[in-house]
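Structure first, commentary second.
Here the complex is missing one protein chain, while the rest keep their positions.
Order of writing sets the chain letters: A, B, C and D. Residues in each chain are counted from 1.
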Amino acid sequence: MNTTLSAILLLSVPGYPLLLAFPALRSRSPWPCHIALLPAVILLAVPAAFSVDLPWLLFGSGLAVGERSRWLLAMAVVLWGAAATLLRAPANQPESNHLTTFFLLTLAGSLGAILATDLVGFFTFSTLMGYGFYGLLVNGGEMAAQRAGRIYLALLILADLALFEALLIVAAVTDDLSFGAVHQAVAPSASLNLYLSMVLVGFALKAGIWPLHFWLLPAFRSARPAAALLLGGVPIATGLLGAVHWLPLGEISSPGLGLALQWLGVGAMLHAIVAGRIQGQLKMLPAYAAIFATGLFITALGAGLADSAAGSRYGDLAHLFIVSLGFGLAVLTVGIGWLAARSPDAVAPAKRAGDPAPWFERWPGAVVRWGAQMGSDTLPRLRASWLATAGRLWQTRAWQSALDGGERSLQRWAFAITLLLLLGVAVAFIGALS
Amino acid sequence: MIPAVLYALVGMGLFALGLFALIVHTHLLRKILAINVMASGVFLVLVALAARTRGAVPDPVPHAMVITGIVVAVSATALALALMLRVSAETGRAELPEEPLE
Amino acid sequence: MSWDTGMPLLVLASSLLPGLVIFFLPEERIVTRTTLNLAGATLKLALVGVMIWGALYGHHYETRLPILPGLDLVLRADPLSILFVALSSILWLVTTIYAIGYLEGSPNRSRFFGFFSLCVTATVGVALAGNLITFLLFYELLTLVTYPLIVHRGTEVARRAGRTYLIYTIAGGTLLLLGTVWLYTLAGSLDFTARGFLSGLGGAHHTALVIIFVLLIGGLGVKAALIPLHGWLPQAMVAPAPVSALLHAVAVVKAGAFGIMRVVYDVYGIQFAATLGVTLPLAIVAAVTIIYGSMRALFQDDLKRRLAFSTVSQVAYIVLGIAIVGPVATIGGLVHLVHQGVMKITLFFCAGNLAETLGIHKVSEMNGVGRRMPWTMAAFTIGTFGMIGAPPLAGFISKWYLGVGALDGGQGWVVFILAGSSLLNAGYFLPILYAAWFKAPPDSWPAERSFGRRETAWALLAPPVVTALLTLAAGLLASAPFSPLQWARFITTLEYAL
Amino acid sequence: MKKKSNKPKSITENGEREAPFRLLLAVLLSALAAGLGYAVLSLPSPPPGLSSHVAANLETSGVSNPVTAVLLNFRGYDTLLELGVLLLALLGVWSLGVAPEHHEPPPGPVLDMLTRLLAPLLILVAGYLLWVGAHAPGGAFQAGSVLAAAGVLLLLTGWRPGAGFSGLPLRITLAAGLGVFVVVGVVLMLLGGRLLEYPPSFAGALILLIEAAATLSIGTTLAALFLGGRPEAGPRR
Partner (left out) sequence: MPWLHWGVIAIVLPLAGAMSCFLWPRRAIPLGLVTALGIVTCVAGLGWQLVEQGAQRYAVGGWGAPLGIDLYADGLSLLMLMATAAVGLGVSIYSIGYFNREKARYFWPLWMFLWAALNALFLSADIFNLYVTLELLGLAAVALVALAGGAEALTGAMRYLLVSLLGSLFYLLGVALLYHSFGSVDIAILAARVESSPAVWAAVGLISAGLLLKTALFPLHFWLPSTHASAPAPVSALLSALVVKASFYILLRLWLEIFPPTSAVLGQLLALLGATAVLWGGLQALRQTRLKMLIAYSTVAQLGYLFLAFPLASITGWTGALYMLLSHAVAKTAIFMAAGNILYFGGHDRIADLDRVVQRLPLTVTAFALAGASIMGLPPSGGFIAKWLLLEAAIRSGQWWWGGILILGGLLSAAWVFKVVGYAFTRSRAPHESRAVPVGMEWSALAMSMVAILLGLFASWPLALMEIGLPFGGKGAE
């Protein structure tokens, strides 16, 4: 296939959904969410590795599809297709119209992240995916969904910040930001540890890995079917994929970090089992499954980081793992959804009353209140009082009377002429002295 | 001391005296007169000092200057008097207000 | 006079002359006025285009007018000025269209557009100034011609804001004057030179040069709204929306930032300034401003005030980029000059649309407004994400270079400032978006005007959409030739003699 | 002004408070007078005047009275401007308003008689003074003053210029001194000299011409100034 055609095809995988995200551009097409997947399907159907360089995009970017990403793409297409089918609702309402927009935005981000060949591209698409997914979560949902969305959004911002820092660290080291180049450049860098921790924290937040899984539970609890179906295959999978892409696996051997990660992973799995058991809510099962699975993933990642030889083999495995995780979680969600439809009681037992705001929501609130007092009260009030004082000073009778009285006495004939005299005498005197 | 210098000293005295009167008196006519006294003092200084040339013809240039000065003083006095009349007709007092009128 | 010497004058005249003519137009000559405005703006854009083209082919555009013995008024198109001129002429065209729509049917329009044109003239003058005294001239001119725009509404609040503005800016201009004269007595020249012209003075005048630097930056910092000189900016919000847009994106605030750029790069020279030890304090001031502005923005309910404090914070990014020694940070500062303008003007356009169409002035009134005005809010969304620094928008590029530059220049702490600021940006912008898109609209808007099938008048709608697209393009196509980023890179090679 | 009533009296108004101020002033002024006197005494002993210059150039000045020579020739420009001052003062007085009407008692027969006798005599004296000024003390100003005295006498007796005279003719008379002076100066300039550069042969005649016009103007002006305002147009008395 010639390069132009392949470039167009690659670009249209995320580009076409993006275009369709504009309501005006899809108003005529009957099945926009499905049609948006068309380029990806075509791409999957053509069994060859494509790549396109886009030097004018951002800092020079590119898209490619290879053996590994083909699997991921396939998983994404299947999941998105299913979700699109679930989503099909009354089309004329503005709410669903919005939902479609968010759906397509998220879709574009998700597919783009899979095809991205460099850090910035991946970052861009995953951010797009993140904000879009927020819209999917929140749009038209009730309070719980909104809260879930809020938490997801806050963590998303934090994650993006961490990743941005990581990006800056990389950019200080190398100009070429494609994955391979970054791995090689960052491995010997002095700020490697900072980079690794930023990347890990960032993607852990994005993928909801224990203990940074704050958003995961509320999201699973409140998400509507289409969103719930995608939770595993889109945010979590993208997060994990990011970790694989960004970490210089195979270039470094860091036993300490590896061991720590492995312990964390084990902890996550234990947490999932114990907490899932205590919770006992069937609808939450996919959430705990996700925690468990990501724990497993982290354990493996730890192993990969600990040893460069293991790390280089780890890549293929990770892709497969992500694919199966996506499918698995989706199947689980759908299954439970089906179950819930049959017997609601089993899925959602008595809902606990008064869900208190967790600590990570309360603290920022306190900070914000404190900031409000600091920022909007104290300083302006200080300045206002200062200005008022200055104004009073100007208005003070003492000043006024000094000015007016001085001028009045200056205007007195006798006074003035005497001054004149004095001046003349002074001039003569000064002159005579010198 | 030759008499010329004496006259000049008298002129200086007149100048100071006129200035005193100018400051002390509030009536405009007195002020105008005071100015004239001062002017006379200055003219006296000018001509008196011109006569320091012992015996010889006094320097004519200051004389001419004084004549010029006198005419100027006369003109100014005339204007001042006319103005004074207008002021007193307008304000009822032949005095200057110490503060600007409002 | 050849074309090369006349060109800067032509660029100035293309807004000056229409402005002067407009003053004398009767209020009801709408068509003539609009034609003049648009013709001027388009002509300027065309001239700037020609100038960019010419500059690439080695033309040297410079006009000199002797003003004092040994001192000329110099208008020159060097790469840095072209960057700013291009920004202002593009945004002027857009803002003019917007203002025509915004002020439809309001009184005193001839006066408004007259000063509007003068304002742009002054800005272009600031951009093209080839030495400090010319800069000072247009900088003060800018003060004078923006005052009528700020007090345009004529209310007591507007007049108070105008007074505050004047107190700040005139005091600032005075400091600038003092610094300029002092500099002139020391250096004997004021011509902007790449990499500065003071390094020869060196140790003998160390203290004097530091004081002069403080004076100059103090004077410029007023317009750039550096803390604690920012007090006028939030108050100036009473001005009509196009004015706020122009003030924040192109004219006043930018003139200050641009001036700081000139002083640091072309008067002192960044390396020499670093030797004097003045760059780090400047960076710290900028950093404090960034955080403080964002903090204040967080708690404003008035939409335009929130945007104003956001400007305080965002413009300090430019200063930060300037103050960090190193080419990458310089690129960041330069490119943010353009990016911030495009993004902020979008936001102000949108705020103006909300006020004009629905009577919305407060954030708390914005619930569900995204459904009523999807295009406006889409543009607004792009603008805010740009401000936050989300990829692939313009703000991302700026923050990227600032961050990398900070690491490059060994100022790692700046990265945390950037992160904190992004967090705060998100904190004060995202609730707006949330309310606009996800909350249910109220039964009625505060003061709704109907525009038929469209959400608002086209002249109000097109400008924010265009600038939003520009925001997107500036980020996405950052590496394409002629992008702001590429131009900033080009300037940086000159300033660092790379 | 409301405040005025309860304000303390100004120090210059008559009263007790004035005394210390006067004393201070007197001391100050005495110091000034003493200083000035000292200055006068310290003047150089052979006076550096211009007598010799005047004497040397008296020949070519056209007159033999040194004061007149200085006044109308050497420093004639001063005199020209000074005539301007005189006219200007009159103009100023006129601009203030119409001459105030004085309802004086009609002059008694003595004054009337005296005036009738004196006026022609004074005019004659003025003419003499004008003529003699060329070589002895006298000249235009002296003559003009005498002329003015005649005018004042007439005015005191109630005479007023007739309507026919108080218009343009009066103004021409008033401006004649300055006018002739300026015209002479400019004509001389046009003839190739400088302003007021009299050719020695015509100097005497020109000076006389100027002086004659000036006498007329000065006399009229001073008398008109005595009137204290512009003469009202229209017939009177």
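The definition used in the following text is that a residue touches a chain if its C-beta (ideal position, glycine included) is under 8 Å from a C-beta of that chain, and two chains touch if they have at least 3 such contacts.
In this text the structure is predicted, and so the values were computed from the model without any measurement.
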| item | value |
| --- | --- |
| Contacts of the hidden chain among displayed chains | A, B, C, D |
| Per the touch definition above, residue among C:39, C:67 or C:447 touching the missing chain | C:67 |
| Contact residue for the chain not shown (choose from C:101, C:162, C:218 or C:293) | C:162 |
| Interface residues of subunit B (partner: the chain not displayed) | 15, 22, 28, 31-32, 35, 38-39, 41-42, 45-46, 49-50, 52, 61-62, 65, 68-69, 72, 75-76, 79-80, 83-84, 86-87, 90-91, 96-97, 100-101 |
| Touch residues of subunit C, complete complex, unshown partner | 23, 65-69, 73, 107, 111, 133, 136-137, 140-141, 143-144, 147-148, 151-152, 154, 158-159, 162-163, 166, 170-171, 173-174, 177-178, 181-182, 184-185 |
| Absent-chain interface as seen on subunit A, which is shown | 400, 403-404, 406-407, 410-413, 416-417, 419-421, 423-434 |
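Please note the rule applied: only the chains that are shown with their structure count from here on.
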| item | value |
| --- | --- |
| Relative to subunit A, chain with the most remote C-alpha centre | D |
| Rounded Å distance between subunit A and subunit D, as computed from the means of their C-alpha atoms | 98 |
| Set of subunit C residues in contact with two or more other chains | none |
| Touching two or more other chains - residue numbers and ranges from subunit D | 10, 12, 25, 29, 32 |
| Each pair of chains that touches, named by its two labels | A-B, A-C, A-D, B-D |
| Residues of subunit B touching subunit D in the complex | 5, 8-9, 12-13, 15-17, 19-20, 23-24, 26, 45, 49-50, 52-53, 56-65, 67-68, 70-72, 74-76, 78-79, 81-83, 85-86, 89, 98-99, 102 |
| Residues of subunit D that touch subunit A when the two form their complex | 10-12, 21, 25, 28-29, 31-32, 35 |
| Contact set on subunit A toward subunit C in their complex | 23, 55-60, 94, 98, 120, 123-124, 127, 131, 135, 138-139, 146, 153, 157-158, 160-161, 164-165, 167-169, 171-172, 368, 371-372, 374-376, 383 |
